[in-house]
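With one protein chain held back, the other chains of the complex are shown just where they sit.
Coming up: subunit A.
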Amino acid sequence: MNRLTDLFQRKTADVLNVYFTAGFPQLHDTVPILKALQEAGADLVEIGMPYSDPVADGETIQRSNQQALENGMTVAKLFEQLQDIREQGITVPILLMGYLNPVVQFGVEKFCQQCQATGVDGVILPDLPLEVYERQYRPLFVQYGLKVVFLVTPQTSAARVRQLDALADGFIYLVAAAGTTGAQTDMNADVDAYLSRTKALGLQNPTLVGFGISDAASFAAASRHTTGAIIGSAFIRLLQQTPAERQPLAIKEFVHSIRA
């Protein structure tokens, strides 16, 4: 069974998804960071495929993308790095997150094949429109057992949320407030109202909240009405600030601090 589906069958609350950019801070950090996150107890890991023009991302993730590209990271290289992770004892569900153009240039079918071969469970492609996914790519994603995640924001209409939920089969990514990743969202009454309003829609997919989740308090607040939350920019900042030799320990402490 798909590891993502399996995770959400086992766990329906406080799911922690951690994002990091492939090939950052160093080109060959991808797999060690993945291992450290699994050991630290992350439920789910989202690996960013770096892109030159990440419009949905704030400064922190933009800079990590740029650094990763300068390090020589590519889609092809990422699949090389992930080649035998499942044989190395990595069992945590893995999502790839990225923008459409590098995937299209790699070849969408080849991309899906490689995901299946390396054990990637799902994808988040924020600039892949729902309509294009449905018309052009859905059969391929289904054929290669790849789950898809769609984003929903406080401005998304209820009708649109239902459309997105009908086609998503990974989870629904709830963007906490209008903005790009890393925005300072305080988990205020507005966000709480939006999350409970979404909960009331009774979606078929699990929901994870992202954008502005950075510590135990925001994680707990975000998880109140949802299946869990996603941490990205705060984790990238940690990687940026941590000397290489302290990385595994720092990752462990970080994940534990969120769970505290």
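The rule is simple: a contact is a pair of C-beta atoms (placed from the backbone, for glycine too) under 8 Å apart; a residue touches a chain by one contact, two chains touch by 3 or more; residues count from 1.
The rule is simple: contacts and distances are computed from a predicted model.
Chemist: Out of "Nucleoside-binding protein", "Putative sigma factor", "Tryptophan synthase beta chain" or "hydrogenase (acceptor)", what name does the UniProt record list for the absent chain?
Modeler: Record says "Tryptophan synthase beta chain".
Chemist: Return the single residue from A:A22, A:L82, A:V175 or A:V209 that touches the missing chain.
Modeler: The single option touching the absent chain is A:V175.
Chemist: Decide which residue listed in A:Q9, A:Q88 or A:N101 touches the omitted chain of the complex.
Modeler: A:N101
Chemist: Out of A:A22, A:V75, A:I94 or A:V148, which touches the unshown chain?
Modeler: Touches the omitted chain: A:V75.
Chemist: Among A:V152, A:V191 or A:I231, single out the residue that touches the unshown chain.
Modeler: In the complete complex, the chain left out is touched by residue A:V152.
Chemist: Given the full complex, what residues of subunit A touch the hidden partner chain?
Modeler: On the side of subunit A, residues 51-56, 58-59, 62, 66, 69, 74-76, 99-106, 126-129, 131-132, 150-153, 155-157, 160, 164, 175, 178-180, 183 touch the unshown chain.
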